[in-house]
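For this view, one protein chain was removed and the others were kept in their places.
Going in written order, the chains are labelled A, B and C, and every chain counts its residues from 1.
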């Protein structure tokens, strides 16, 4: 449905996230991370979450704060260990969070598959490594592949640069990263943008995420207005 | 290699196409069809070609002219039969061309798979139909899928709107269609563009085909200058 | 609705009346793909303020009406290669992305023509199976399995009088159990796992339909 809801209230934007949901969280490090939506999700209280994200939180804000609040049962990511991943590191060493490490390209492609209606695909990444253990393998045209399954989200929380009122999105520089893929892979996609522009103001050639993939848009410029 | 060659001579742009090559030909109908490159390929003389394209030629120009010249042994396409596909229709009824009909989405996804290093993928399209006969099927999460294999090209001939000198491409409106996917799926990608602009003149956010996928660019504006 | 509506005081629907009925059944704000031919007529009956957004599988959301005069642009066509226009809020994407959108279940409705539909919702619309026919499938198989709801618009009977709503398709299939509604000049149907249910009839009654169709027909129940 093209009935995108534009919000000036972060709490309203994330109101529907349920306990036990699988939440796709955009961002590569802090670039593209939907910090305002994550803060609202912490206030909202949903718990027992599975989070799918490239990293497992940086510093003490954003995804790290959600982990710190004890809301995440399991995290699926490619690169949890970083110099500023102390929140995750502590939870993991204490056995308080499950970790599923997925190579970054397989992580992206598995979410793309979910969004694109692909049932499964053969990837050459990870063949012969511990991350392929227990997975079906096949040799095709002389090359070895591992069968990888889609990763679907109940909800995606992503950050973008601008949205129009139909939810068409443009991103900025490498903050684009996982946003476009996650938007396709979740039943409900919630986006925070720096600015909502009138429909028709975005160049149709340059729209990266068509509004069909977007359900809720949080207009950070309206939010900041409220706060000021 | 980023050593893209910019041509003002269509014959030079297609000089390397070999007999027996698999040639991916862009365009949906005439929109995005690289007519000038195809005309040059006819002059170049390569024969016994397999052509992969959405249609099997329209009218008497472009792909239809290549078929008419007897250079195509086999065509892989989704929609050969159209009101102006008389060239193909005649060859097919005379048994002078092989036809492999592939659903349009599978055609696009199979070329994407080739470009993306995916060994094979399970598609729900075509399950239970004659176009899935003889193919492996599998039920995943309660849904039936058919295993589809990549389609690779030796050469892609595509049309785009503009290129910079590194081969970064932008398209225009629905003429984009198969161009970006074919550029990724061929060993050598040859593009005709209306205009070559200086490197740096295209917005990096709006580049649709990064130059890494492009080998030869024919600058139609330079060509038209020659002709005039 | 309490029971099947039998409109016996009028004749069959015109093509425009069928298109209007389909338009009425498309929820506001839907993302919709209209197939080539008769389905295209539905666009003329969608309210401008319905918020319905049209997808064309050659790579666009936000497609506007057919282009005329100076608006004709060879770079902008629909799936039938007819020049069309662009609405505010449109976007363009390549073929793999366009069919990912379709196959991934993101379109709400697609409207297709058909040679045959079975009571269970099987669709045959790409190939007559005739030995001299040139097969051409285009995006039909992707649309059939991709959209959340597949509406078929067709004449109820072929030119030779054969019924096109059937117990089992005899033409080569486009998709299995994919159609949810069928719109014809004589009647509209819901089809699917529970078989075919007659929603409304026009100039013919359910009992007479039963006599002319080789498929179990249910009446709507309250």
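The rule is simple: contacts are C-beta pairs under 8 Å (C-beta built on N, C-alpha and C of every residue); 3 or more make two chains touch, one makes a residue touch a chain.
Keep in mind that this is a model prediction, so the values were computed, not measured.
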Q. Where does the absent chain make contact, in terms of the chains shown?
A. A, B
Q: Determine which one of A:42, A:69, A:131 or A:149 touches the chain that has been left out.
A: A:131
Q) Of A:62, A:103, A:167 or A:204, which one is in contact with the hidden chain? A) A:103
Q | Contact set of subunit A toward the excluded chain (per top definition) | A | 28-32, 54, 58, 78-82, 88-89, 92-93, 99, 101-109, 111-112, 123-131, 144, 161, 171-181, 208
Q.
Could you pull out which residues of subunit B are in touch with the chain that's been left out?
A. 1-3, 112, 114-118, 164-166, 168, 184, 199-200, 202, 204-205, 207, 210-213
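One rule holds for everything that comes next: only the chains that are shown with their structure count from here on.
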**Q.** Contact pairs, highest-scoring chain pair
**A.** B-C
Q: Report the chain whose mean Cα position is at the greatest distance from that of subunit C.
A: A
**Q.** Intercentroid distance (Cα basis), subunit B paired with subunit A, Å
**A.** 33
**Q.** Mean-CA-position distance for subunit C and subunit B (Å)
**A.** 30
Q: Starting from the mean Cα coordinates of subunit A and subunit C, work out the distance between those two points in Å.
A: 35
Q.
If I count partner chains per residue in subunit A, which residues reach a count of at least 2?
A. 116-118, 205
Q: Going through subunit C residue by residue, note those that touch at least 2 other chains and give them in order.
A: 86, 92-93, 99-100, 102-103, 146
